[in-house]
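Note that this complex is displayed minus one protein chain, with the remaining chains in position.
All chains are identified by letter, namely A and B, in their written order; residue positions are counted from 1 within each chain.
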Amino acid sequence: MPNLPLSTVLSLSNAQIVIEIAATVAFAMSGLLEAARKRLDAIGVVMVAGLTAFGGGTLRDVLLDRRPFFWVEHSNWLWLLLAVCACAMAFLRAQHFAPTERAMQWPDALGLGLFTATGTQIALDASMPAIVAVVMGMMTAAFGGVLRDIVCNEIPRAFSDHQPYAICAFVGAWVIVVSEALQAPDWLVLTLGAGTTVLLRMLAIRTGWKLPGWRA
Amino acid sequence: MPNLPLSTVLSLSNAQIVIEIAATVAFAMSGLLEAARKRLDAIGVVMVAGLTAFGGGTLRDVLLDRRPFFWVEHSNWLWLLLAVCACAMAFLRAQHFAPTERAMQWPDALGLGLFTATGTQIALDASMPAIVAVVMGMMTAAFGGVLRDIVCNEIPRAFSDHQPYAICAFVGAWVIVVSEALQAPDWLVLTLGAGTTVLLRMLAIRTGWKLPGWRA
Partner (left out) sequence: MPNLPLSTVLSLSNAQIVIEIAATVAFAMSGLLEAARKRLDAIGVVMVAGLTAFGGGTLRDVLLDRRPFFWVEHSNWLWLLLAVCACAMAFLRAQHFAPTERAMQWPDALGLGLFTATGTQIALDASMPAIVAVVMGMMTAAFGGVLRDIVCNEIPRAFSDHQPYAICAFVGAWVIVVSEALQAPDWLVLTLGAGTTVLLRMLAIRTGWKLPGWRA
């Protein structure tokens, strides 16, 4: 089904919807925890959580000139965001922050894989060159976190903590580009690309692998 | 006149133009004062003042894919901005900063109300869902200040100072959405929505009401 829009094919897949919700919640939670650490107020918590969850895809769509945004077309996501923030502010206390963050690593890794894969495929569908599609895929998955850190007045963790994050997305996005060029069916392209990213990210977490920095 | 574009109806209203100018100057002044405190140079002062005054509406228009921007269609606003900055740099001294800031609270509150109302209405006219229109209204009014603080290397005050600001816009924007759904005439929608926001903001300033943060 190579000519069908990706979303049509994917709408068949309930697994994907579950992953998407889990991953979006994980992204929102990472914004939420950062906002809590910085002692932001209720408005700040919601804004930073929303920026982290939806910022990457929105930036990609602005750059590709695509409308409507995901969170405009499916505005229920915004209600979900509000609900997550309200629950977290009601029940989450300082001693839960570290365990929550550890628990979120796994849905976050799934999100990194899924959003990289769909972002890259969307860019390819818009006839972008391979390298541009790869950049768009990375942005989709990693730039929510970058915006979160900029707003919270930190150097983006994805650029500075030497832990492989965007680089896993980079490799997975190339898998998408190559398997798309080989005309693999869409479900296989998606599975290979997302799977590669998720696997690399999980390996990176388990092994503590470090990205090279500057040998000064 | 529900089918007329908002701007046509509003252009009849001289009161609105006066409020708009006063509010834009107030927004620009808040950027200016922040820039002065950070000891930026002349270019930085103008840039931060302009970003604060026009950043929120511009971000909304980028997200809604609307062109031309307000400050492109009416480029005299940019000359006004330059004039305000030149006057301020010539006459405003450190001892005037605090009183200026206090004096600006009131036109700033008017701007919060007016820009929230017009921003929400513009999003509704573009067929956005209610919750998205509310977010767009808040952004229009509050994100100029957010961009000001990001550029000045601070955590955005609107997210962190626990004073009700964006939340007043949030409530006012819902008033717009509801009264629009009830098919109230445009002037009434605008007056109710902007009035609610302004009233709440003024109450918040007078009573020192605090937004909840995280109970850590």
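Quick note on the criterion: a contact is a pair of C-beta atoms (placed from the backbone, for glycine too) under 8 Å apart; a residue touches a chain by one contact, two chains touch by 3 or more.
Small disclaimer: the values here were computed from a predicted structure and weren't measured.
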Contacting the left-out chain in the complete assembly, out of B:A26, B:L40 or B:A173: B:L40
Options B:F69, B:W106 or B:W187, residue touching the unrepresented chain: B:F69
Chain A residues that touch the omitted chain in the full complex: 62-63, 65, 128-132, 135, 146, 150, 153-156, 158-162, 165-167, 170, 211-216
Residue numbers in chain B that touch the chain omitted from display: 35-36, 38-45, 47-48, 58, 62, 65, 67, 69, 71-72, 75, 78-79, 89, 93-94, 150-153
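The rule is simple: only the chains that are shown with their structure count from here on.
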Geometric centre distance via CA averages, chain B-chain A, whole Å: 31
